[in-house]
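Every protein chain except one is present and positioned as in the full complex.
So that you can tell them apart, the chains are marked A, B and C in the order they are listed, and the count of residues begins at 1 in each.
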Amino acid sequence: MTLADTEIAPPEPPRYVMFWRRYKRNRAALLGLVLFALVVLMALSAGIIDPGDPLRRAGEPLTPPFVNWETPLGTDQLGRDVLSGVFYGARISLLIGVVATLVAIVIGVVIGALAGYFGGWVDDVLMRITEAFQTIPNFVLLLTLVAIMGSKIEWITVAIGIVSWTAPARMVRAEFMSLRHREFVDAARNLGVSNTSIIFREILPNAMPPIVVYASVIMALSILMESALAFLALGDPNYASWGNMIGQGRAVLRSAPYCAVIPGIAIILTVLSFSLLGEGLNDALNPRQKK
Amino acid sequence: MTLHMPPILSYALRRLVQAIPVVILIMIGTFLLLKLAPGDTVDALVGDMGGADAAFIARLRAEYGLDQPVWVQLWRYMVKLASFDFGWSFVYEQPVSTVLMERLGTTLMLMASSLSIAFVAGIVLGAIAARRAYSATDNLISVLGLVFYATPSFFLSLMLMLVFSVKLGWLPVGGIKTIAAFYTGWDHVWDVVRHLIMPTAALSLIYLAFYLRLMRASVMEVADLDYVRTARAKGAREGRLMTHHIMRNALLPVVTLLGLQFSTVLGGSIVVETIFTLPGLGQLAYQSVVQRDMNTLMGIIFLCAIIVVVVNFLTDLLYARLDSRIELA
Amino acid sequence: MTKTPPPVLELCNVQISLPKGADRPYALEGLDLTIEAGEIVCLVGESGSGKSLCAGAIMGLLPEPHVRVTGGAIRFMGEELRGKTDAEMRKLRGADISMIFQEPMTALNPQKTVGWQIDEVLRLHTKMSKAERKVRAIEMLERVHIPDPASAYNAHPHQISGGQRQRVMIAMSLVLSPKLIIADEPTTALDVTTQLQILKLIRELQEEEGAGVLFITHDFGVVAEIADKVAVLCRGELVESGTTDAVLNHPQHPYTRALIGAVPALTPPPIKAASDAPVVLKGTGLKKTFAARGGLLSGKRKAVTAVKDLTFELRQGETLGVVGESGSGKTTVSRIVTRLLECDQGSVELDGTDLLAATPRELRALRQHIQMVFQDPMASLNPRKRVVDLIAQGPIVHGADPAKAREDAKRLLELVELSPAAANRFPHEFSGGQRQRIGIARALAMEPKVIVADEPVSALDVSVQAQVLKLLADLRDRLNLSLLFVTHDLRVAAQLCDRIIVMQKGEIVEHGLTAEVFANPQHPYTQNLLSSIPGRDWTPPSLQTDAA
């Protein structure tokens, strides 16, 4: 028996293995992963399922589902194929979700990191700005931004990002405020590392896990916001998006409910998958110290 | 601040002073933002009327001062605002303050009821889920909560309306009261409650998941703390642990969220108010944007700012009540 | 058949299993332990030895089903506890078996008053009226020597000091005169002077009540202070047990011998001739005040002075100890001299250059000459960086060729006695002591003139502590380093430091050669400090161990 401290434990499995072990403990998160994979698969295979323009007239208008195998999920008021709309819509929804989230996270990280790291008047000014943004109801701000620039999908996506950055900014700030006093930050400063490097190379990677988890929330909210815009007839009609499909489908909700219900279910499942994914990420990235 | 006043007052005053630059920032920002949007309220009015001739349009624009440079308009507005004059709504042909006051009641009722239901239900369900973490019950509660959360609010609202108003005929389709029924007293209250049930349900089901998730995480965290172990070592049963030891500490982060949530809910209520024809601030804000009703929108944002300041203040007080570590003096 | 009353606690061949994937299948295996009434039995072990789970097993509070008792017998007053229902166990807990925890701040509910929490025990287990309970609780607070028990009754935990909180904990666990008290590291979180008082209190009350005490600790000093009998645990196995005298002074098992051998003796190093080496680090008139946050509603900030008018000198090759209890300002000193914290007044001259007056550019250049080893080996290493990058980071920042810096880093790993093969691992794959070695390697990579070590071994187990201290001393001598060593542990200071500064409330109360100060403390505070060292009368036997 030895007390020698220098003996090194056998190496741990690689990080992704550990990650996966923790992730799969949460069964609901596994469901989320399956759903998410399904949505991604739909987005990827949209061009294979239906190589044409999803907005073209594909059959008799308002054909119910399971009647014509050319259009298995039926057609909408203008004879557009619901199935291909759902598949192409997955692309748009994922695109909106991912890009809007990136925009929100990037803005949030920069503002939150600066405020949390430097503190003092920088923090005061940035937090006042954040509060200002938080005070304006974000959907009202979104409507205003869309009113300014019109309903182009690119702009809608960016605008959703712009109205979503405050929460990640606050989270990043809180993380930075707690991390900046951690000894490893002192250690880096003590080595003469510059502020920029400390912020982005030392602290940020450690501040990311909760942000990554929250990103799933923003993704979910982005898709819901796009659909709410479409409900108010402010979506971009040049693309098949689930929001647009519901927005138009609700006109025939009573006579041809599938037009709105099918994309509605697609949204629910996608948003659900993001949320469950977030729960799983939370378990995997922020393991609670169990004794 | 050398004045001797109760700490709560001086705290309130301090919060107010802190809020002023934020409010000014918000007001100027909103003003300029809306000015960036193409068209003005005259365009919107003329569009609503189904058209008008050029002279009429020019006259209206001069009448509303919209022919002035933006900076002049902004300056005039801010000067008026300094004396709490919100100006005139050209869309409603009423002072903005009147327009706002008419809507405020509905909004506050809707928000108070849906937030409190979401809050209470979220807390209870979140606590249950946390105590049975990773069990079937937990999965059921969590997934169900998330399904509601994932449902677009208009979708949920339309479904509720379809079931409860059209098919079952139990609840009124929309509005805040039965028109021309002239109820008084408790009948009136009951009437309003009936009108609020569905919109409240739609809104609260969505926000419920927020609180549920937060509460679940919070309870799981607090349940691991040392003092809970202490209480267990004293011989307390699980139920008592929850009610006497875990709950209050677990509530702290949830209460913080409550304060931040107000504006979000106001934005989220736009769609619900539109569907249920509730004359609330959310719908008014939406209408003000698409009608470029500058003064009304500015009024709403100002009101929002005030409410957010007040709600945050109350949250702080509540927080202080809940957390004995925070000193009141 | 039994004529004598049964022992308070009897553990026979207790086995606790761990979940799959843990480092070993059983947390405890074949543990036998007996505690008679009126006896204090110390269960000693390092972290991970399974000593806390033993307490959990007795209380029936293991995190089941992952960790559970899978074998043996746990008898309390002759009665088998295994197989008792939860309701039956609840009746015992708090009344007949009570527990005192390590961290009095977190072990008390922050939202409830002290009185409420003591009252809860009475409410759960007795039918006393409210008034009776209150009388009883205040009486109990009095017994644990809390000044003004009536007002303490209404105080929240955060409103009283750490020592008083532990007294409350004790009051709470003794209020129903339990037969068995389990104390899990009850003094580890306390300052040395407070620690002694609490130990005395536990002793005093236990004698009054005649209860059996299972005292869990890692500190042989504490054992020497309080124990009647000792049991030593190593990785779940009982390696040695016996009377205190037998185990402390005549350990048999190699592990026990190693542990005891690692306890620093209180004999300071021999007095070196007054050094005439050049002064490398000189602090003059340092002052630092913090703006403490006031209450939420008042918003007023009170200024708290952390360090006032501090002056010191550190010579080449010398180790200067900064000793004090929490709140003495010793950590602030380490942060000021490395300029991690901006100072209000004074100067820190590093080889004649004022570090505090340096421009940011100059400061960056100066930093390579003064490096730091931090307290918490986990927190001071960026968990997202590989070890080699952590060590090479400093040189790279200061312009070294990255490839060469990484090569050097591997060599430094060897220097701190770690295998260079582990260079590409992440910090969490190392043990605490290993991490601290990495921290030292990182500091050394800069080839500094001065190393400031802030409590570098306080988070480590005693055996590891000795090894790290030895490494530090070796390196210091080999590389002719100057060391500013901040510590609360007088034993550690005695072992390593040539000179010490004793700080209290931001001020130096005494300074001088370590041996002189230890032998003949002048200031009452220093005297008090020295006389509070647990086990000060026990000199660990000089043992030949097979550990490094």
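We take it that a residue touches a chain if its C-beta (ideal position, glycine included) is under 8 Å from a C-beta of that chain, and two chains touch if they have at least 3 such contacts.
Keep this in mind: contacts and distances are computed from a predicted model.
The chain not displayed here is annotated in its UniProt record as "Peptide/nickel transport system substrate-binding protein", chosen from "Peptide/nickel transport system substrate-binding protein", "NADH-quinone oxidoreductase subunit N", "Long-chain fatty acid--CoA ligase" or "Sarcosine oxidase subunit beta". The chain we do not see here touches A, B in the full complex. For the options B:87, B:126, B:172 or B:299, the residue in contact with the chain missing from this view is B:172.
Of the listed positions A:190, A:248 or A:273, the one in contact with the omitted chain in the full complex is A:248.
For the chain missing from the display, the contacting residue among B:55, B:82 or B:136 is B:55, taking the whole complex into account.
Residues of chain B that touch the chain left out of view are 37-41, 43-44, 46-59, 63, 88, 91-94, 99, 102-103, 158, 161-162, 165-166, 169, 172-176, 179-180, 274-277, 279, 283-284, 289-292. As for the chain not pictured, it touches chain A at residues 53, 55-57, 60-62, 77-79, 146-147, 150-152, 233-238, 248, 250-256.
In the analysis below, only the chains that are shown with their structure count from here on.
Each chain gets a centre from the mean of its Cα atoms; for chain A and chain B, those two points are 23 Å apart. The set of chain A residues touching two or more other chains comprises 290-291. Contact of a single residue of chain C with at least two other chains is seen at no position. Within the complex formed with chain C, the residues of chain B that make contact are 7-8, 10-11, 14, 225-227, 229-237, 244-245, 248-249, 316, 319-320, 322-329. Residues of chain C that touch chain A in their complex: 63, 234, 254-255, 258-259, 262, 335, 338, 340, 363-365, 367-368, 371-372, 374-376, 379-384, 393-394, 397-398, 417-419, 421-422, 425-426, 428-431, 433-434, 437, 439, 442, 446, 463-464, 467-468, 545-548. Considering their complex, residues 59, 61, 90-95, 98-99, 101, 103, 106-113, 120-121, 124-125, 156, 158, 169, 172, 294-299 of chain C touch chain B.
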